[in-house]
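Before I ask anything, here is the structure I am working with.
Yeah, one chain of the complex is gone here, protein chain that is, but the others are all in their spots.
After this line comes subunit A, so read on.
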Amino acid sequence: MNRAQRGAAGSRGLGTMEVKSKFGAEFRRFSLERSKPGKFEEFYGLLQHVHKIPNVDVLVGYTDIHGDLLPINNDDNYHKAVSTANPLLRIFIQRKEDADYSAFGTDTMTRKKNVLSNVLRPDNHKKKPHIVISMPQDFRPVSSIIDVDILPETHRRVRLYKYGTDKPLGFYIRDGSSVRVTPHGLEKVPGIFISRLVPGGLAQSTGLLAVNDEVLEVNGIEVSGKSLDQVTDMMIANSRNLIITVRPANQRNNVVRNSRTSGSSGQSTESSLPSSTPNILGSLLQGEEESDEEDIIIEDSGEPQQIPKAAPTSESIESLSQIELLHESTQNGFLPSSELSLNHSAGSISMEYEVPEPGRKSLEEEGTIITL
């Protein structure tokens, strides 16, 4: 973050800001006065002008510093885009008629590379008809309750999207003991509990975690038998996309499950015993998280880029797990075709400025740009 601000400060000194705009497969580069960006209407006109599309209705979006594609449709978010861009403002233009609204939001730049999210969450799949309710605003999710359908009602699995916010995670954990039912009767066992929420932190603002909630799993790995320091290290290592399963201290606000059949995940229909699933799920969650953690490379002091994933070889672990998943997903009734095309596109990422594959959004070709 700090680096980003420094970068911005550096180019602000020049007074102008570079804009790189993309419509279809075409790029336009021009500059703007950073101090006087003007109104959105003027900017919209300018874009139509430079792309020579004066009478086409378009949606304008930009990538913010987190790599998310966010819309520009009024003066406010236009000014925000200008003020946060550094040193380059990347603009993406889509025709309104073939616009894909699901492209906007968190993880949009990387999501499609991810095989697992597509397997797990068919509702994200863009082939599904998308109901447009309204224009997406300048927001992104910071937390969610997930896997409600496969967890026991007393448990809650919370996902914190640290990646999409500047807020600190903001909670503390401690050692404690909880009572478990065992074949030998009730037994006191050591456990890990949330001990404090930092005011204004992500954990507190979600309202999904509370003091004295017992932590059962971290990103699918059970914490029982692990020391406080181990669990701390696990959480920090997963901090970019932390998924904690807790047993809330207050059991009154639990999600009431209606019926099994309406589960959103293909998994749920198959899994009859919730207690047997966490392990499988754990590995899936691990996989899902991959997308959030792209390292950055600067080559020859050039522009920083996300490090692409190498085309998987048949022997790598990743490919192994992918193939396993593929295997499972076909069992669950999904067609593997999307995965195959994904693998193909993953291999092509390394080539810059390639003509986008039809039906696939062009955004991912260059990777997200994070400037130092």
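Criterion: a contact is a pair of C-beta atoms (placed from the backbone, for glycine too) under 8 Å apart; a residue touches a chain by one contact, two chains touch by 3 or more; residues count from 1.
In this text, contacts and distances are computed from a predicted model.
Asker: Among "NADH dehydrogenase [ubiquinone] 1 alpha subcomplex subunit 6", "Exportin-2", "Sorting nexin 1" or "LLGL scribble cell polarity complex component 2", find the name that the UniProt record gives to the complex chain excluded from display.
Answerer: The missing chain's protein name, per its UniProt entry, is "LLGL scribble cell polarity complex component 2".
Asker: Using the definition of touch stated at the top, determine which of A:20, A:79 or A:174 touches the missing chain.
Answerer: Residue touching the absent chain, from the options given: A:174.
Asker: Determine which one of A:20, A:80 or A:226 touches the chain that has been left out.
Answerer: Final answer for the missing-chain contact: A:226.
Asker: May I ask you to list the residues on subunit A that touch the chain which is not drawn?
Answerer: Touching the missing chain: residues 1-3, 162, 168-176, 195-196, 219, 221, 226-240, 242, 286, 293-301, 304, 307-310, 313-320, 323-324, 327, 350, 372.
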